[in-house]
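Accompanying notes for the structure given below.
Every protein chain except one is present and positioned as in the full complex.
Naming follows writing order (A, B and C), and every chain is counted from residue 1.
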Amino acid sequence: MYQTGMREECGVFGVYNHSDAANMTFYGLHALQHRGQDACGIMAGEGGSYDIHKGPGLVHQVFRDDILQTLTGSIAIGHVRYSITGGSHFHNIQPFIFNFQKKTFGLCHNGNIVNYEQLKEKLEQKGTIFHSDSDSELIAHMMSKDVYESPIDALKRSLVQIVGAFAFIILLNDELYAIRDRNGLRPLSIGRLEDSFIVASETSALDAVGASFVRDVRPGEIVRIDTSGLHSFSYTEETRSELCTMEYIYFARPDSDLGDMNVHDFRKRTGKKLALEHPASADIVMGIPDSSISAAIGFAEQSGIPYEVGLIKNKYIGRTFIEPSKHLRDRAVLLKLAAIRKVVRGKRVVLIDDSIVRGTTLKHITHLLKEAGTKEIHIRIASPQITHPCFYGVDISTTKELVMASTTKEELMEYYQVQSLEFISLEKLRECSFDQGLCTGCFTGNYVTDIFNRDAKEQ
Amino acid sequence: MYQTGMREECGVFGVYNHSDAANMTFYGLHALQHRGQDACGIMAGEGGSYDIHKGPGLVHQVFRDDILQTLTGSIAIGHVRYSITGGSHFHNIQPFIFNFQKKTFGLCHNGNIVNYEQLKEKLEQKGTIFHSDSDSELIAHMMSKDVYESPIDALKRSLVQIVGAFAFIILLNDELYAIRDRNGLRPLSIGRLEDSFIVASETSALDAVGASFVRDVRPGEIVRIDTSGLHSFSYTEETRSELCTMEYIYFARPDSDLGDMNVHDFRKRTGKKLALEHPASADIVMGIPDSSISAAIGFAEQSGIPYEVGLIKNKYIGRTFIEPSKHLRDRAVLLKLAAIRKVVRGKRVVLIDDSIVRGTTLKHITHLLKEAGTKEIHIRIASPQITHPCFYGVDISTTKELVMASTTKEELMEYYQVQSLEFISLEKLRECSFDQGLCTGCFTGNYVTDIFNRDAKEQ
Amino acid sequence: MYQTGMREECGVFGVYNHSDAANMTFYGLHALQHRGQDACGIMAGEGGSYDIHKGPGLVHQVFRDDILQTLTGSIAIGHVRYSITGGSHFHNIQPFIFNFQKKTFGLCHNGNIVNYEQLKEKLEQKGTIFHSDSDSELIAHMMSKDVYESPIDALKRSLVQIVGAFAFIILLNDELYAIRDRNGLRPLSIGRLEDSFIVASETSALDAVGASFVRDVRPGEIVRIDTSGLHSFSYTEETRSELCTMEYIYFARPDSDLGDMNVHDFRKRTGKKLALEHPASADIVMGIPDSSISAAIGFAEQSGIPYEVGLIKNKYIGRTFIEPSKHLRDRAVLLKLAAIRKVVRGKRVVLIDDSIVRGTTLKHITHLLKEAGTKEIHIRIASPQITHPCFYGVDISTTKELVMASTTKEELMEYYQVQSLEFISLEKLRECSFDQGLCTGCFTGNYVTDIFNRDAKEQ
Partner (left out) sequence: MYQTGMREECGVFGVYNHSDAANMTFYGLHALQHRGQDACGIMAGEGGSYDIHKGPGLVHQVFRDDILQTLTGSIAIGHVRYSITGGSHFHNIQPFIFNFQKKTFGLCHNGNIVNYEQLKEKLEQKGTIFHSDSDSELIAHMMSKDVYESPIDALKRSLVQIVGAFAFIILLNDELYAIRDRNGLRPLSIGRLEDSFIVASETSALDAVGASFVRDVRPGEIVRIDTSGLHSFSYTEETRSELCTMEYIYFARPDSDLGDMNVHDFRKRTGKKLALEHPASADIVMGIPDSSISAAIGFAEQSGIPYEVGLIKNKYIGRTFIEPSKHLRDRAVLLKLAAIRKVVRGKRVVLIDDSIVRGTTLKHITHLLKEAGTKEIHIRIASPQITHPCFYGVDISTTKELVMASTTKEELMEYYQVQSLEFISLEKLRECSFDQGLCTGCFTGNYVTDIFNRDAKEQ
């Protein structure tokens, strides 16, 4: 079924001037796999001649040896994609390729454009047809008229109209463009490896291919990479850095640096602040693997309560599981997570989680812990209460699905049957980022941009 | 690598108003599989909501059970595709889906548009971006402006500008459009099954789903199928039926009827005419399986020389074979075809083939027959000498690759080391079609339309 | 579920002394694919060190490039298998490998051993454990005691006890053994390619790898192939050649020679005899593809009634099809076979089939022909009435499933709604084989060996 305004979290990667560009992109996307596991694609070539391969699945599933070998050339861009719909929508898998005036240009996008409908309507009135139902395609049509004569002008003219979150990597005329929205809502970093340039959603992907970090693309900046190196252009003066808080809290890899702050460090700070703001009387501190481990260590350090490993993950989880019988279905969470009985039995546990969205996973885990003999559970959440949807590319698109929008802390505590439940305050969270701006729309409802017909988007 | 003007032979199929439309299309495409084995796709839905699946491979490989079940709705269109390039160009696999003004429309095309470059340039000057590098996408952009308010007008205005070969199935506003070019170069037939309508490249696909033949779409006709039935529109007065001769000679299934003539019957007539025009003194008549069997039977009937099965095909040929060692590579043709020694040994054989393009297959087969002890070989070809490329969707795109364009009959006889080699004359071939018009451009160089910058196309 | 006495038709192939033995076997098995499509395997090596790969599927599906490359060495044996059960019984897929006294030996078997239960019981009383539930494993255990010191003696002692149908290829001590039962019920031929020897179920597989035919393994013969060439041993004096008639009628490829008779020739003779024995007044003669084409041509030649192609097969049939809706299920036969309406409409047709087992396929085809407008149908069967089961490896194991065992010709004619139905007589069939002995147990109930507890086998 076709849906408009599909929201997704994604990862983008680009290589300029490397003999092995598609292979590099393969490894880069692999390092960004946590940002999207549903589909991926790589476009590679040089001299105006490009080829592409994409499909549903993980990077190493889609790009078998024989396929990767067909992608030659010194320039490549790639994309990993998570989608909330399960279908095999090939036409939405990126990179997108467009043909215009006998040339090919390619596009990768991470983020979500909020005035998509408005811009699309304007284009359609002029007869533009869209191939995908993704907002990402928009920029290509907006700049089509003079994309080749004056790409920078075309980009500027187009970008200034686009409201929302975007990190674009665009391949045009054998030049690579790396672009971020005026608020820098989605991350995009530049690296260097000898004579090659790399662009990636996270610095961990730069590390993965051995590139050294150069700098982040700045909010509102267009970086063009060509044979003479990096060139910086600005398409707007009105910029203010407000990177998505959830990138720090949940999405990014702990070894990535976002805006010069290490993600693991950030998370550890949230744990420390939590320990100060909401102390607990307990025997051990545990985090829910993997994203809450850092905060749990911070909490333990600050509080002096020993950090323990009370939950372990099965690392051989396949992506899909067979529909089990009733008895086994009830135990499905055990396929992914198991409690170490001897660790938790009879203990008062501080259980750290990064955030509460629907609240169902925590229900399973608290049940698991109690079944294993835990005496008390004190939940501490390393982000404030998420009470508003995100319109910038995170898959929490309606207020309805957010348990904290309609439930009190007390009701949830009752539901989980735990001894206490506390969230870090927004104030303390801000301290964790020092003076770095953060988008906190999902906690406050104050979004960094206009949302354009918000009611329709929440349907 | 991106190429413009990619030529291909394809099959199209559409279902209107059947509860099982995608399944029907699956079976219909399966019956059209001989028209394209590289890739296929099905788009299905109703009420403005459509989904699609497509990929490289045969119909039963691409559409596994679970995938087909996701394609619901009472309207469906599908496509099988053969491409001269080996790449995995997802963006060229049809049906194409376009989004415009919150609606979706779908397109399947068989044929080749010769003024593609000219029309594309005009659109690009207005800023249109192409997603595929296929000529098929053109019609969508041409009619975009008023596609929904007045589809018939938009179609008429667009189609009249398009020169070349096309059989289109278009899905728009929950209506199905079936369209042929003014010369009817590519076939398209309409069938009926109770309250459902079916459109297909060949009547054998109608039979495969149990539909009865209604009529062919006429040259220059737009047929709209909607809730009130079939509606006919004409976009030009200048029509003349000139169906591709190679459809009769080689492409179509023998159980299909094209222009009210059965394909097997047509081929048999070519064999009879050949026997009269170029008799041979021989012991047996054999055809190269499968496409030359009908002509061989006709030759045998007319000449009184017994028809024999001297060559058999291995029906378990996989699509790809491992690179064998030198010894085995030389025997590769034996994987597909084997001679029955006891049948051919010591015999004077009339060997019927449908056509000579590159001439290499016949070299292998004559070698095979001589190795099996054939005494004499008299080759009879059921089509005239192919000396000119085709610009209407058949994959013989350059004069260079046509052996008869640069070689005399005598030289080829010498190369094959056979006793005689004769082609049916164009005159006799025309007699086989009675008064039906045929495109004979590949034999004569007289094409039914302007070719538009032919030199560039032959590169 | 485990079943004893599983019956199957198979193909075997072996290569001795070729640098590319596994690849050769791949191509040989491919040429024998018609003898078994359910599973296949190749064992290859030399110097006492062997490796194996096997699995369910067609040869080119099971042996992908990378897998075939792991099978090195100059000796190889392979097997294709058809099984009546659908399960994935890996332990029944051949070649079988056994380990004994630090050596490995391999085994491929085509046929069925009728005193399997008796021999197995004797071995089990001595403590032998069976790994598969296939009769093929028997020979390995019977000869185990002195398999290495005196292989020929061990083979002789074992083979003389085995009753039934067998063509064995055994790999032992880097020597290849090719063996046939005393009646030669299953075929096995020897070929030569320079310094290499090839053994195969059919001569067409020798042709496929470019080997020249040397001779058949004789009934009751053990052929040992070693560094000094071919060596012949006899394990019994009581031999009488009685090759399975159905090999000629149905199983073997038309380009194979069995017992010095070409299969196509044999089939053609059955058609001619049929025309003399049971003439018909008709307009055209048609055979059901592929196995009845040869007989149909013979009938046409003898009768003077024109041979026609009225039924065509879809060559792209996948192995499994999706469960279609009711309407489509009724049309399933159309997926495989289609009638050419213009050929059969209004005609009196002689329809040749090779045999009648369950009788259901002919029901579909006669229905198909009548739906296409056939005026009269005269069925002629190129084998006598099959009224008794086969215990020698053909999958007609119970009287119950044989329509002719319980139905009269007249009843079947009525069921098919055809104008006439005739079978070749056993006497005339014998004339087709000249003085060659044939097993005709399925027509007469007179089997060439004792059947051993026949009632139990028919369950």
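Everything that follows uses one rule, which is that a contact is a pair of C-beta atoms (placed from the backbone, for glycine too) under 8 Å apart; a residue touches a chain by one contact, two chains touch by 3 or more.
Just so you know, these numbers come straight off a predicted model, no measurement behind them.
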item	value
Among shown chains, those touching the left-out chain	A, C
Residue, one of C:I67, C:L193 or C:V214, that touches the chain absent here	C:I67
Absent-chain contact - pick from A:A165, A:I179 or A:V209	A:V209
Contact residue for the chain not shown (choose from A:L276, A:I312 or A:A456)	A:I312
Full-complex contact with the absent chain, from C:Y82, C:F98 or C:F233	C:F98
Absent-chain contact - pick from A:I97, A:L172 or A:V343	A:V343
Absent-chain interface as seen on chain A, which is shown	19-20, 23-24, 26-27, 30-31, 33-34, 37, 58-61, 63-65, 68, 204, 207-210, 253-255, 257, 262, 264-265, 290, 293-294, 297, 300-301, 306-309, 312, 314-318, 320-325, 327-328, 330-331, 334-335, 338-343
Those residues of chain C which, in the complete complex, touch the missing chain	1-2, 4, 45, 49-55, 67, 70, 87-91, 93, 96-102, 104, 121, 124, 126-133, 140-141, 144-145
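Keep in mind that, in the parts below, only the chains that are shown with their structure count from here on.
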item	value
Separation of mean Cα positions, chain B and chain A [Å, integer]	46
Distance from chain C to chain A - Cα centre to Cα centre, in angstrom	59
Between chain B and chain C, centroid-to-centroid distance (C-alpha), Å	37
Sites on chain C at which at least two other chains make contact	none
